Structure formats: structure tokens, C-alpha cells
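Of the protein chains in this complex, one is absent; all others appear in place.
First chain written, first letter: the chains are A and B, and each begins at residue 1.
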Amino acid sequence: MRVTRRQAFGLGLGATALILAGPATLPAVAKKAETADDAVKAFTGGAEAKSGKISLTTPEIAENGNTVPVAFEVESPMTAEDHVQEVLVLADGNPRPGVATFHFSELSGEAAASTRIRLAKTQNVVVVAKMSNGSYYMDKRLVKVTIGGCGG
Amino acid sequence: MATGLFSSTAAKLVAAAGLAALAASATAVLAGPNDNKLVVDGKEYVTKLPGPEGGPLKTIYSGWNFRNEATQAMQLDDFDNPGFVNVETGEQLWSAVDGEAGKSCASCHNDASESMKGVRAQMPKWNEKAGKPLALEQVVNACRETNMKAKPWKWESNEMLSMTAFIGSHSRGMPVNVKTDGPMKEWWQKGKDIYYKQVGQLDMSCAGCHEQNFGNMIRADHLSQGHINGFPLYRSKWQKLGSAHRRFKGCMKNIRATPYKVGGDEFVALELYVASRGQGLSVETPAVRN
Partner (left out) sequence: MAKVKPRVKVPRSAKAGEVVTIKTLINHKMESGFRKDKKGELIPRKIINKFTAEFNGKKVFAADVAPAVSANPYFQFKVKVPESGTFKFTWVDDDGTTYTQEKKIKVGG
């Protein structure tokens, strides 16, 4: 049988409707996909991540999503009593949001680090800091990723 | 105070450029090359110079000036430049004995920082024995086969890229200076013909983008003048080092043309011609691009 464009379009719509109507039929893997929000909640144990203290630096435009420099710095005296324990880095538009978790201690002197990450498309980079007193701070930046050119 | 490690790098870059306005320029629509200066270890590189009179380019710009600060930052410090992993590998290969003759590069050429100084800047160069100009890769392999009795390396292999990056690093900061006269003239002309010939399903030539439209955006990309003074270079897209011929091949695929053979006469001729368009630019090997 020949399938016309119109018929094919109808089939596609039908399939979409099926998915919308029946989330229970979605493959398990789709259900498990963790979002950046889920990852933040898992990291903070549900506690609120406030803004402030942590600052994230990213380029506003990444010329290639394969190598995007990111850096963060957290305000903290970094003493045994009061320091940054961990910083979670997420990319909310990647197939998996997790990028890295950095571990600090009072021996770090300063809670600052930079790395280079992969971004599949334009999206937010999110950083969440866990302080030794159990509080959480967050910062977020949009990075535009240019895709589809020839890079020359 | 700096807000982060990356931003302090960015601040340095801006300071080096002497243009505070650049800090905010990342969001602006890119138009034309930027004027950021390439300074590594206190040494300034020539990335911009007046083009020769009667030539096609009024001002010659290195590909460096067409990249944004984030990409540029990776080339400002040799440690941050991932291409230097290959330079270090190349340094080890330089003195590694290979082949039936029981020799290494160092057996004949001794200290590369002396013997290889300026070599990259003159490539491709006329080779009397071959009766044609040779690219650096071909010179390395000729040496391996004839003098070391070793197997030639593949053009795009890690060994070859490491060796050409290492040899090239000894010409860093020296001006590109290829010969285009004498027996080279015919090859230069052949390269020029390829440069201006419209090919492929999109019917485009090198000149269509890199001479007539440099500085403009092609889809999401900022077109450079297509100089090759930084090759082999680390490209984010490749996530590794690559040769000028690999770049030519990629460009030809982008315009839906059948690429010439990597290491073939056409690409050597094109390499010679493209190098000649950037005479005077500093060798940046291994540069970093997107």
C-alpha cells in the first residue's frame, strides 16, 4: 500500500494522541529520566536552595557545545565549622542533567573550581552548593549553544 | 574581585585586549573579526596585518580573531590548551627509536628546538627528491621510510598529529613564509584554481565564504578567512587535534562536494596557496578553535 503524506501525518498524530492518552504504556526508561529539578531535590533532600553566595560564570554563547568552560565560586570562610561541602553542577537540557559533583573541605581554602563541559543544546547550567550547616545555595545561567554550522 | 576562575581569565583577556567593552560583547551579534590580542607567556602573536597590495585581502586576520572569548581563552595558556598533550607526546616520539635502522628523529636532527625552528612556517616546501612540494606530514613520513626504515604514520594518526604539533610548536610566533616562486609557482597556481573553483551540490568555492564573506555568519557560525597558521589545531568539534587537510575535507563535505584525498596533490597545492594568503601571520601551532 502506498502511504500518502496526508495519511502519514494522520498516523503520526494518532501515535502522539496514544502517547498523551496512555502514559502507562511509555517505556520504563522514559519514566526514569531524571530532570534537573529531580537532581536538585535529591541533592538537597528537599530543602530549599536559596540564591546568593554561589556565583556561576559561563560564556553567554558557546561556539561549540563540546567544550564549554564553566566556573563557580562560593562565599565561605572555609573553616572547620563553616565551609562548603559539595557543589553540584547540572545541565538542564542534556539527555542526563548530571555533570559533576565537586567535594571541598576546610583544606580547600576557597570553594572555587572550573571545568569544561558538554552541552547538547542551548540550556541552563545550574550549580548548587551544600554548606556545612545544612543550607543550600544555587545559581543558574543560560548558555546559548551554536549548532549546525561549519565552525570555520 | 574576580567572580570566578574563568571570569578572571576572561578579565585578563579583556585587559590584554585593552577594551573593557568586550566584556559585554558576547551577547552582541558578531560582525567582523574582534581585535583581541593573542599573548601567550608574555609573547604577542601577529594575528592581524595589512594584506599585500593588489591581493584579495585588505587586512589579514588569523582565525583567532573570529572566535569568541571562551574559545580564545583556551589558547592563552599552554596548560589550558589541550593541544599541548600532543606536543608532549611528540616530544617523546622525537627521541623514540623506531624502524629497522635503529634511529629516532633525534639521531639525525638532535635538538628539535634548534633543528626544527621555523620549519613549520615554510610548509609546504619544495622537495627536490620528490620533484614536488611536500606537506610536513609527508616530510615526516619520507624521513621515517627512507632514513629510519620505519613504517609511515597515517596522516590523521595520533603519532603524526603529535609529531607535527611538536615540530610546529618550534615555529610558534614565527611568520608564515612559504615560497611561491620557481618550481612552486605551478603548484601555487593549481592551489589558487582550486580555491576559486565552485564545486559540489551547493556550487561554492573556498573564496565564496572565506574571501567574500569572512566576518559574516553562515547559519550559527562566524566565518573566518580560513588561514591555516594554527594547524594542526585542537578543535572542540573534533575533541582532538586535526590537520589542515582534515579541515579542507570537512569544508568540502559541508558544501556537498566530493573531497580531494587527504595527502593528495590537490590538497598539498591548496595548502600551499592558503598558507600564502596568510604570509606574515604568526604560526600558532597548536591553536584552539571551535
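Just so it is clear, contacts are C-beta pairs under 8 Å (C-beta built on N, C-alpha and C of every residue); 3 or more make two chains touch, one makes a residue touch a chain.
This is a predicted model, so every value here is computed, not measured.
**Student:** Which of B:Thr89, B:Gln138, B:Ser205 or B:Thr285 touches the chain that is not shown?
**Tutor:** B:Thr89
**Student:** Out of A:Thr44, A:Ser114 or A:Ser135, which residue would touch the omitted chain in the full complex?
**Tutor:** Of these options, the touching residue for the absent chain is A:Ser114.
**Student:** Which positions on chain B touch the chain that was left off?
**Tutor:** 5, 79-80, 82, 84-86, 88-89, 158, 162, 239-240
**Student:** List the residues of chain A that touch the chain left out of this view.
**Tutor:** 66-68, 71, 78, 91, 94-96, 98-110, 112-119
The working rule: only the chains that are shown with their structure count from here on.
**Student:** Touching chain A in the complex: which residues of chain B?
**Tutor:** 2-7, 10, 26-27, 63, 67-71, 73-74, 209-210, 218-224, 226, 235-237, 239, 247, 250-251, 254, 289-290
**Student:** Help me check something: in the complex, which residues belonging to chain A touch chain B?
**Tutor:** 55-64, 66-73, 112-114, 146-152
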